[in-house]
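Below is one structure; the comments refer to it alone.
Other chains of the complex are left out, but the ones given are in their true place.
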């Protein structure tokens, strides 16, 4: 059950590996070669199709380019969120790989030369209540796609016109999505309404649209947390990346 | 246009009223006999069918009974909100009139002996999202009825089962309600959904049900304020009386 560690001990016992070397291996690995705890982390490093994700806000173009380049050495795909056009250009200049930039979602996707698309596995539906919620919803969509998950989207299906929701939602359910990401600003009621209609896990994604009292996304967050629809969990305001990763992790499970 | 004041001046001019007496009348009336401003207030005292309303919370039974009795001298109807059973009993003992107590809504209605029902005028629809919102919704209903407004109610039509909403709402619209009061706790999405469906003014009534972050009614209030459905205005958390008075004022206008 703990094969790496057993191998190391076996090697030491058999004199195949000097004690000093073994000790150093453990120490330089930190805890990573030892115990169940460590094994989990090794498993993580080996996961396929999980991009490294960099939060670009507050970094200079140079800093971002350097970080992306470093990550690209150990991961075939790097995703940047909250990336400005200038930052994207700087990365493009600095790295040896394929760089795509989505200006609306302010997302950057960089694929190293050795990159292979992850095998398609699972599907996620992403809905948004209004046009101003789309940028954040697209954050989630891009992350899902990078994780090999098929994405279908339906934007502009807000609560004020709740009858427009039926068709797209039904299509998603029929397509067998494993999770829904529902982005909504202002009062943030859409995830709650959808959670009352379907039995697929819903990730509520509050968006910082709105104005006045609670207009920074707090009303949306609070409303989703208060929702009487069980089966609804939320991420932080504007955290499209977090919603996308969670939904993709859900959708990939059990998908063939 | 300012008949009381003109009469007074005429009387003074004609020597029918001494200046000192006129001066004193004005002063003891405060501003009430003078100017448009004052006339409004006189008009108010003369309004038919508007009960006096007493907020009973934090008053002793004796204090409440005394206040109700005093109000009953100048108004044929007195309504008490947040009234405990003990308080209600104390009022019943103390006043000379017909006392009704609604334990669920914790509302007390007292009619003096000279009371005549106000003429029926206008209709209000009152909806509530869940059983725990009913007590506050009933506050509104009782106030409306005391103001001579017909009330129709539909409780337990919350967002999680939004399809249950259609029938009752349509019936209310068809009955020609002049305003809707929509009570909702937790995420408070119901008024927003309804505001997107109808063109009757909606009074959102946030209720202090829920738990955790925003569970004291703040999530509901914030959500209603953020609503993207125009035509929705709100009152404070659990303020069923305020919602009822506002809705009744709206509904009585233009009703024959």
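Letters are used for the chains, namely A and B, taken in the order the chains are written, and counting of residues starts over at 1 for each.
Assume a residue touches a chain if its C-beta (ideal position, glycine included) is under 8 Å from a C-beta of that chain, and two chains touch if they have at least 3 such contacts.
This structure is a prediction, so every number in the text was calculated from the model and none was measured.
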With 2 chains placed, the number the full structure-file assembly comprises: 8
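Criterion: only the chains that are shown with their structure count from here on.
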Relative orientation of copies subunit A and subunit B, as a Cα rotation angle in degrees, nearest 5: 180
Euclidean distance of C-alpha centroids - subunit A vs subunit B, Å: 50
In the complex with subunit A, residue positions of subunit B that touch it: 130, 158-162, 186-189, 192-193, 195-196, 210, 212-215, 218-220, 222-229
